[in-house]
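One chain of protein is taken out of this complex; the other chains stay put.
Chain nomenclature is as follows: A, B and C, assigned in order of appearance, with residue numbering initiated at 1 for each chain independently.
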Amino acid sequence: MTRTTPSPTVDDLAALVPDGASVTVHKGDEPDVPMALGLALIRRGVRGLHIVTLPTAAYPASGMLVDLLIGAGCVASVETSGISLHELGPAPRFSAAVKAGTLKVLDATCPAVYAALQAGAKGQPFAPLRGLIGSDLLRHRPDWKVIDNPVAAPGTGPDPIVVLPALNADVAIFHAARADAEGNVWIGRDRDRLLAAHAADTVLVTVEERVAGNFFADEALAAGTIPAALITALAVVPGGCWPMALDGSCDLDAVRQYQQAARSDDGFADHLRRALAGQAVAA
Amino acid sequence: MTRTTPSPTVDDLAALVPDGASVTVHKGDEPDVPMALGLALIRRGVRGLHIVTLPTAAYPASGMLVDLLIGAGCVASVETSGISLHELGPAPRFSAAVKAGTLKVLDATCPAVYAALQAGAKGQPFAPLRGLIGSDLLRHRPDWKVIDNPVAAPGTGPDPIVVLPALNADVAIFHAARADAEGNVWIGRDRDRLLAAHAADTVLVTVEERVAGNFFADEALAAGTIPAALITALAVVPGGCWPMALDGSCDLDAVRQYQQAARSDDGFADHLRRALAGQAVAA
Amino acid sequence: MTDGTPIRPEELYASTIADLLAGVRNVAVGMLSPIPGAGALLARELSSQSAGPATRVTILGSQAHNRFTNGGAELFDLAGRGRIDAFFLSGGQIDGQANINLVGTGEYPATPVRWSGSFGSAYLYYLVPRVVLFRWEHSRRTLVRQVDFISAPGRSEPGVHRPGGPVALITNLCLFRWQREQGRFLLQSVHPGHTVEEVRDQTGFDFDLPATVPTTATPDAHRLALLRGPVAAQIAEVYPAFAQQVFRLSPALP
Partner (left out) sequence: MTDGTPIRPEELYASTIADLLAGVRNVAVGMLSPIPGAGALLARELSSQSAGPATRVTILGSQAHNRFTNGGAELFDLAGRGRIDAFFLSGGQIDGQANINLVGTGEYPATPVRWSGSFGSAYLYYLVPRVVLFRWEHSRRTLVRQVDFISAPGRSEPGVHRPGGPVALITNLCLFRWQREQGRFLLQSVHPGHTVEEVRDQTGFDFDLPATVPTTATPDAHRLALLRGPVAAQIAEVYPAFAQQVFRLSPALP
């Protein structure tokens, strides 16, 4: 098939995220952080997002992405097991918003986010998970229920266990190295992006490059591929996961500069203005 | 690390399967059928196996493997969503054993086998699954329970759903193309073997060949790899999945000959004698 | 009849299946289903020539028509998510309530005749909106008043989560439409060369019978060309024996 329509841009992708949408982002130990798309969302002025971190945003670039969206006023609530700038310290706008009470946080634990998304990806209504009982996480999550294990061996006494409602985000956003001509996206052994694609209704992906051929023609590549059928829209955005690089390294100086700036409202506003301008120039 | 012990043989692997063990085998649309290991189990005279097919053994070679084990008297019970010789027709020893009442069958449906094994692989006690209600499968599976969906929205009326107890087999057995020097096994995009390896306590693998290097050094190969830590023992058995070939094709004539022979007790006994003798010569 | 070759029954059934798949976005084809596979591929060819949405076909066991990368569970996961719009089931027995039996005849568990098993039916029949039942042999042996074992029921009690279910039953005699509200089959059309009486004689269950029953539409020249051309070539990858027999197509050398 020949493509008759021009390739979408990050702004085309951002236009597909409605106000109030729930959006999954990834933990950022892989170059999966869709920073360019995040800035496009800010530029488009999206409001009221519910961000779900899969299961954290606690590596420098992922923490910075979520912190930027919070600081820019795009986010009403987050469900997360951790948000920070990793070894650089706390995420400043996240901490400030929590303190100010302007951000609702649904605190979770990593395997709970996975289990809920896995249930969502399967279309099953819930997933059981050990642990949690006696924690304040559970106490503050009325959506999580404790039931008596229905398959416990008879006569063994009560066996309380938590069940988590399935989680289906409206939108999954992530970056990846490359897509093929058919629109399949290669992610290697980072299965989390495949999980997010299965669990979300709309899947928006930025890639470094689009290559000829088809990953399914090579069984080695096929093993690490998200099929095109799961992807709603795809934009080629080289460097779209900056400050991460494709080798998984991160420009820590850039994140440090962000962290410095974001300690104050004015500093953040100034940083954001420059970031959006810089991206506009680059785009 | 240098290897100081000789590589295990299929018979070494068969010795690790105790009488009465539950054993997973795969559906056989990939060259994953451990025929040589199955014959070694018959040779060692294993008894009382509980075979779990993941989720069926309904391709020619997989159906033949399970049928051979049943015919040889190794199997007390099967949990399956389907056993046949695919387009060649029924699996003769399976059908005969059911009719004779000498084989207990736990009839299942494919996603139930997956869901139960996935729960087992996660160490969670059960998994919910839609469907099933009103079927005779459910009626004959007292281990499957119907509960009221504990996370249903209030005021929406009862929402019955089946929960399946987690399934952890004692042993997983399968064939694969190759292992690396560290003992990692490459399976490509056939995730079912990875699932079986996670869900079983003992994992016995035959491979066509062992290659130098490490699959984790190549992110493309890593994406389709079972880590060595999950594998209990590994034997190099070229052609270990015959009558399948590594390209996924199957020697249908061989399966047809088996099917003809296995229609009678004598024919089966004769076939088995020759198969074991032939393998002993080859080994 | 592109080349004057008579229409084969397989071509008639595949064409009828393609009609039932009109407008479908995602259709999956399970094991041992060459005719449904051909029907699905025909629907895809037709959709690519229409203004509507393209039909995507997944065929289990195919390399060319299988983009799954999450193991054998992926089909069921997608169905649970409502992402499989159409699927095919069959049965050793099918009854008038659209219950299907893939397990065996007589008293379970020591069934005198044992079939292979229920496969994914006890799940997909509930979840996939358009399930097409296909059973070549139309007889009182196969289409029974009540199945001996319910692998999957045709309908469910109120309150049971059931977005999916049967839409039609195709046999070598006719096409039945499933009436979800009434819970009964309706004779929609009789295949060329067969009669309503024959259907009535050979069917073990009651069904609704309109005053006039049309003849099942045969594929026109365009459809036959598609079936005998691209569809035959594609189905040969998974079902070489079928392709050879029906379309006289030998498998390509590797």
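The rule is simple: a contact is a pair of C-beta atoms (placed from the backbone, for glycine too) under 8 Å apart; a residue touches a chain by one contact, two chains touch by 3 or more.
Computed from a predicted structure; not experimentally measured.
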Displayed chains in contact with the omitted chain are A, B
Absent-chain interface residues of chain B come out as 121-124, 184, 194, 198, 216, 222-229
Missing-chain contacts on chain A, rising order, are 27, 29, 54-56, 58, 80-84, 86-87, 90-91, 94-95, 98-101, 104-105, 107-112, 114-115, 118, 129-138, 140, 157-161, 189-192, 194-195
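In this text, only the chains that are shown with their structure count from here on.
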In terms of mean CA position, the chain most removed from chain A is C
Of all chains shown, smallest offset between own Cα centre and global Cα centre goes to B
Distance between the CA centroids of chain A and chain B (whole Å) is 36
Per the C-alpha means, the centres of chain B and chain C lie apart by a whole-Å value of 29
Between chain A and chain C, the Cα-mean centres are separated in Å by 40
Going by residue number, chain C touches two or more other chains at 68-70, 73, 76, 80, 127
Shared-interface residues of chain A (touching two or more other chains) are 122-124, 222-225
